[in-house]
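Heads up: the structure comes next, in structure tokens.
With one protein chain held back, the other chains of the complex are shown just where they sit.
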Amino acid sequence: MKKLIAFLSLIAVISCGVFPAFAADAPAPKLEDRVTDLEAYVTNGARQTNAATALAASPGPGHNAFQMVSAALVLFMTLPGLALFYGGLVRRKNILSVMAQCLGITGLVAILWWLCGYSIAFHSGKPFWGTFDWAFLKGVDSTPNTDYGAWVSHNVFSMYQMMFAIITPALIVGAIAERMKFSAILLFVTIWMFVVYFPLAHMVWGIDGMMNGVWNPNAKIHAIDFAGGTVVHMSSGWSALILCIILGKRLGFGKEPMPPHSMVLCMVGTGMLWVGWYGFNAGSAVAADVVAANAFLTTTMATAVASFTWGMIEYVLKGKPSILGFCSGAVAGLVVITPACGFVTANGAVIIGLIAGAIPFFFCYKVKNWFGYDDALDTFGVHAVGGTIGALLTGILARNSANANLATNLKAYVTDSALQPLVWEQLKAIGLTLCLAIVGTTVIAFIVKAVVGLRVSEEVETIGLDLSEHGEEGYHAEGGI
Amino acid sequence: MKKLIAFLSLIAVISCGVFPAFAADAPAPKLEDRVTDLEAYVTNGARQTNAATALAASPGPGHNAFQMVSAALVLFMTLPGLALFYGGLVRRKNILSVMAQCLGITGLVAILWWLCGYSIAFHSGKPFWGTFDWAFLKGVDSTPNTDYGAWVSHNVFSMYQMMFAIITPALIVGAIAERMKFSAILLFVTIWMFVVYFPLAHMVWGIDGMMNGVWNPNAKIHAIDFAGGTVVHMSSGWSALILCIILGKRLGFGKEPMPPHSMVLCMVGTGMLWVGWYGFNAGSAVAADVVAANAFLTTTMATAVASFTWGMIEYVLKGKPSILGFCSGAVAGLVVITPACGFVTANGAVIIGLIAGAIPFFFCYKVKNWFGYDDALDTFGVHAVGGTIGALLTGILARNSANANLATNLKAYVTDSALQPLVWEQLKAIGLTLCLAIVGTTVIAFIVKAVVGLRVSEEVETIGLDLSEHGEEGYHAEGGI
Amino acid sequence: MKKLIAFLSLIAVISCGVFPAFAADAPAPKLEDRVTDLEAYVTNGARQTNAATALAASPGPGHNAFQMVSAALVLFMTLPGLALFYGGLVRRKNILSVMAQCLGITGLVAILWWLCGYSIAFHSGKPFWGTFDWAFLKGVDSTPNTDYGAWVSHNVFSMYQMMFAIITPALIVGAIAERMKFSAILLFVTIWMFVVYFPLAHMVWGIDGMMNGVWNPNAKIHAIDFAGGTVVHMSSGWSALILCIILGKRLGFGKEPMPPHSMVLCMVGTGMLWVGWYGFNAGSAVAADVVAANAFLTTTMATAVASFTWGMIEYVLKGKPSILGFCSGAVAGLVVITPACGFVTANGAVIIGLIAGAIPFFFCYKVKNWFGYDDALDTFGVHAVGGTIGALLTGILARNSANANLATNLKAYVTDSALQPLVWEQLKAIGLTLCLAIVGTTVIAFIVKAVVGLRVSEEVETIGLDLSEHGEEGYHAEGGI
Amino acid sequence: MEFPGLRTQNYMKKIEAIIKPFKLEEVKDALSEIGVEGMTVTEVKGFGRQKGHTEIYRGSEYTVDFLPKIKIEAVVADSRLDAAVAAIVKAARTGKIGDGKVFVSKIDEAVRIRTEEKGEQAV
Amino acid sequence: MEFPGLRTQNYMKKIEAIIKPFKLEEVKDALSEIGVEGMTVTEVKGFGRQKGHTEIYRGSEYTVDFLPKIKIEAVVADSRLDAAVAAIVKAARTGKIGDGKVFVSKIDEAVRIRTEEKGEQAV
Partner (left out) sequence: MEFPGLRTQNYMKKIEAIIKPFKLEEVKDALSEIGVEGMTVTEVKGFGRQKGHTEIYRGSEYTVDFLPKIKIEAVVADSRLDAAVAAIVKAARTGKIGDGKVFVSKIDEAVRIRTEEKGEQAV
């Protein structure tokens, strides 16, 4: 709409103050600079900050569009993607509780994010903690923040990252499904975000984060994590394991059959997760550039290969390839490629797919039964295990040919060999993440237990959380029964 | 593909006629102008119409891509988003009827739109009505229409707006669900589009519309409505109230229990609505620019806050936060932020979210029971009430800092204070919309009643609309029962 | 993120070798050329290859973003779109088998694609077959391949095309649902891709393909197929017919009632197919340009009109418009417009919609019963018939005004008249596709029958494929029954 | 657990009522009112005089003779039988075809699982 | 509503047949043919000689002993009993394990809710 004109003139107005060079009375910026700036937009290159061109303060449409769509896709992963993937796997009497947990966490985390979460995670500050300067998203406007995306609006970037902050605790739900109090979940997540997620996000992605190997030259650990192998999957997966152990098994676990009440919903959720994950992985390039393009390819290959691998392993070992197998494989592939997608080649992705289809399979089918913990929907087996393998494989398979930034910013660590120095950095990052998640969750769990109690009563669990905790039933037949 | 070359040359060819300046034989446009035009694309600024650069007649890829995706997202809101959100809430015997209504309306409205709807709504003409010059979408091609989007193809814009025209009458379905004749719905919608929707869309968004406060300096009412608080939600919501009153209550309403046959479908629909709504709200910027970026943020915050608010109110008042509560809150948040999203700040959005979670709650839980009308799925409580509050709050919370166009085009009305003049303009717009919807619907309803009758027979209603009106059942068990 | 700077410098580095003109020591490219290149990005025009500007080797953000989103949308069509559309139509005991087939084919085809499928289909080579130079996606990186998209990363294009290669065999599943062995399907698809799909894709879309009328001046057949009427729908549809005939009817076909177990899932799938199809059709422009914009409009109009037409035909002939009718019409419309979407006008699209709503209807309701073959979910009636009509109508309705490339590259064939020469080219293409699909499928079917057998045992078919072939059930009630 | 002699007598009856789904609430209330404290409800499909409908899915037409009904089973003491049947008939009646049936049969023994109470105490 | 003396006689029987789902249509037709005008059908799961299957969901394996069956209940006059049972058996038979059962029991009274007709007139 005509607003554009209006907007342009405003830019002009603003600029008078900010960029004298651009003000009517001042000499216009050199044509050369203006063209360079335009080229920078196309290649997602650094902006001409010395000369204030008309582009100053403006996001680049291609990149901005991609980022907004990516943010929407990541939300789609949680609502309804994850809600369906998990919801389909629980018993009918608990389907709504899973959905309520996803919805409740979405609202809660969004509020925390606006309050100060984003500021703590992404504002520069300490190596493991930001500041409160962006509290209430103050000053987070449509002008790009070049620390995170030269051509993407800062407010869009903050919302994009919020979607990550939402899905991470939502992943934990899978392990404690069908027995944890709704109030306990809300309280747990609230504390967990401050103790585990915000710090971890800052360490790994914050511009001065201590594990931000690519963008922070002074990082203590020169690790890399493109889209959240440590921040999202390891943190949620390991926390999930601890929490489900402290929580205890579901009544009748191992005795009564507890088959998924709807594999159909589960499969639908899987499809949505896969589609949405492109926003998660390719979107993490914060631009529709060459890096995003590579991430798109690696994500696709790894996921498809992992899905097929898992299914075929079942075919060979059990005689029957199951839907749940194909779905679990796909999700495992997506999880394992997450930290690697922006750094590995197509063949690297295929290797990752093979491993992602095999190792989590082993954990979900065997290890789980050996130890006998009740990780209801295998959050640990898929996300913790997958995220950890992913972080490690990223260290082994990251290649300069796949991402130019490695050559520039991590020359010493990425030597294009399987045992390149980066591997050790990744191991350090894995260790640190692991500790933070395990210790943090243990402490929080006991606090929550003391305050509101973790578990619903036996009767509530027997009748189902839907009726008892939310006063609803998932399905009603004619006559309202 | 290589077509590009071809295309370029064509542009050249065309240009010979249209833009001599560009023709081979004529002097080429000044480099300066060409760069300015390129910059205009990036900032979504006004095009260089004086000098015909190579960009002449071409849309801008970033903006065009965003608009196409946004249009697809808005369609996603109706199919299957709304169909699921509503369908999950009806009784099992009527699930398909709701879906048929959404599908039927989609086809019907698309045809009306192509016939002359778009032309009436968006071609300049009278203050409340366009012309027929774009009938059959004649002349609506890939070249941007700078009245509505300097860098978005005109045909894409027309399709984008068509998706709005589709979902609006589809929203009405919620109020009259489970008892209105399919034929009556088709007839009602056909007339309603001409009497209520097309005129309203023209008044509010048409470049010379009488309520287009931002872009029409001669507007009689200097109101603003970014994405359709009045055009979409108030119009459908108030019409829905009238129609469901004239139609009467469902058999057994208040006596038999009529719980949602599948809260699961309802929740899935909610997630899709939320995701699709980004196309609805951010897409209304008709560019992936700073305004869209802001709309993306405000939409996210308002929705998340409203969802959480509604759920927590239930938690406090009823002891149980319900899925339907979280879902209703999310939709209410989306509705209320719709007219405001492009004009308010992050904090404004949070305030809107709080109000959106509270007031519609009050209407759905209390007011409805006081008056006892049978607004089956609360179209009135959520869309009419939400849309009206939204239009008002937009007046109160619109800020120059959130949208530069306010500063330029509505200086006198937006003074950055709660009781700025804009508020009164909004009230006028609310009044006008209200009258049009109520009067229009009343008249149409009685016409339709006279022609085909509004309501299905008692027997049909008892057996369910799926079997009687569409000859299908939603679900079949083994053995085909 | 800061990577951009890094990336830019790398470009610089690389350039030293590749484009001396750009190297620090060499004279910089003329400003004029740089601007021309920027304009080329916006208009999706040919790149300045003579002068190496900063854009060299870089994709264009707007186009790249659109292509990535389009690829995700096409995946969405299969997972979960098609899985739901088909899954809803089968009996409850076979719902998972359909989903497993979609998932299995996705993984399998992705691996074949990476192995050499992409290389065979898209690398220049023979008129009907490429080479193995891109095997393992070697050299398929983020730099655009100007043969297919001047401003879209090559790896993104390859993934986009992979999504087509996935959904095509998945469409066949509809005809042979509820009775074919999972192992047989995997084997059949593997061979079928090499015999039918890869060659056909090369002939129609390969830069030197023998039926690539638009981009290959030396094409033997100057046919056009914008998004896959022949490659995707005819190939799968006709193969489906042959396969279901060889396979034989389902037990009890015609005797027992076999109503869709969930029209709800079917409708949800339809909505997803429609939304995803925008990636399929508009995305086939491989740019967010004027051609994509036109394809977006034609796809929308044809689909909406076809859906409404089919429903209304039922209304008139059967007295009841069914959901399945509206859904079938929508899918038929999408199928028929597929080859035409980039070449016809809005009115052409409406005509196509009308025909698409009528002829497939006739085939599904009458022809099928006359011949009595058991095309379980009407893959033939909708995709084969629709694809064939579409290819023909494309010949009749293609207009220079709709796509500039026709004027430039097919002047002799597109004379803007109903019986323009293009029609005969289209008929040739139809004939060739038909033969390839029919002969190929027949041979493959008998090979597979000999190797693993095509059909499951009577007992397996009676109990259902879910339990017998995949060891799962679609739905479980309380108590695990 | 022994039931001496009980099996010869018939002091309890089982009432099976097939009704229209939307009548369930009314019937339930009617039964509670006359003191029937328990019942078991099943979703069923009924075939009878009430004619079904034709369903058309593309080429294939089916006559759906089975309509959704609800089956109520209540075991009552003989003393309550007449009142119970009367209450059901009254509450379930619409006068239109398809209202359903009530069937009465003998119950030899009833046990309340929780307490092992038998006979009338169990129902 | 009184049923003098009726309750002593047994002039109606209830037939419960458990069959394979895909046989429903045939059985229904067979019954209609011999004049049985009504029946009630329920979706059930059956456990019997027909062996179930193993379902595997990641780590957990279940043997599914319960297979989908359909239960047909038809109350008929004694005079019709033999014909009805024979018709069901004939139509439902595949000869394979799992074909199901037919059970016959007494019905003391039947009432047609719509008309309050009783006894044989009611069924």
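Things to note:
Labels A, B, C, D and E are assigned to the chains in the order they are written; within every chain, residues are numbered from 1.
Assume contacts are C-beta pairs under 8 Å (C-beta built on N, C-alpha and C of every residue); 3 or more make two chains touch, one makes a residue touch a chain.
Please read these numbers as outputs of a predicted model, since none were measured by experiment.
Contacts of the undisplayed chain with visible chains (whole complex): A, B, C, D, E.
Here the missing chain is touched by one residue of B:Asp378, B:Glu425, B:Glu461 or B:Glu478, and it is B:Asp378.
Across the interface with the omitted chain, chain C contributes residues 477-481. For chain B, the list of residues touching the undisplayed chain reads 89, 257-260, 314, 318, 320, 322, 324, 328, 364-366, 368-369, 378, 381.
Although one chain is hidden here, its contacts on chain A can still be listed: residues 93, 251-252, 255-257, 459, 462-463, 467-468, 471-473, 480-481.
The rule is short, and it goes like this: only the chains that are shown with their structure count from here on.
The chains that touch chain A as well as chain B are C, D, E.
The equivalent interface to C-E, defined as the listed pair sharing over half of its contact pairs by residue number with it, is B-D out of B-E, B-D or C-D. Each chain's centre was taken as the mean of its CA atoms, and the one lying most distant from chain C is D. By number of C-beta pairs in contact, A-E leads over the other of B-E and A-E. Looking at which positions face the partner, chain B and chain C present mostly different ones, since fewer than half of the interface numbers are shared. Put simply, the chain farthest from chain B by mean CA position is E. If you average the Cα atoms of chain A and of chain D, the two centres end up 53 Å apart. One simple way to say how far apart two chains are is to compare their mean CA positions; for chain A and chain C this gives 31 Å. For chain D, the set of residues touching two or more other chains reads 22, 25, 43, 45, 55-57, 62, 66, 68, 96. In chain C, the residues touching two or more other chains are 31, 35, 38, 41, 60-63, 65, 69, 73, 93, 256-260, 318, 320, 322, 324, 471-473, 480.
Because contacts link each chain to all the remaining chains, their graph is best described as complete.
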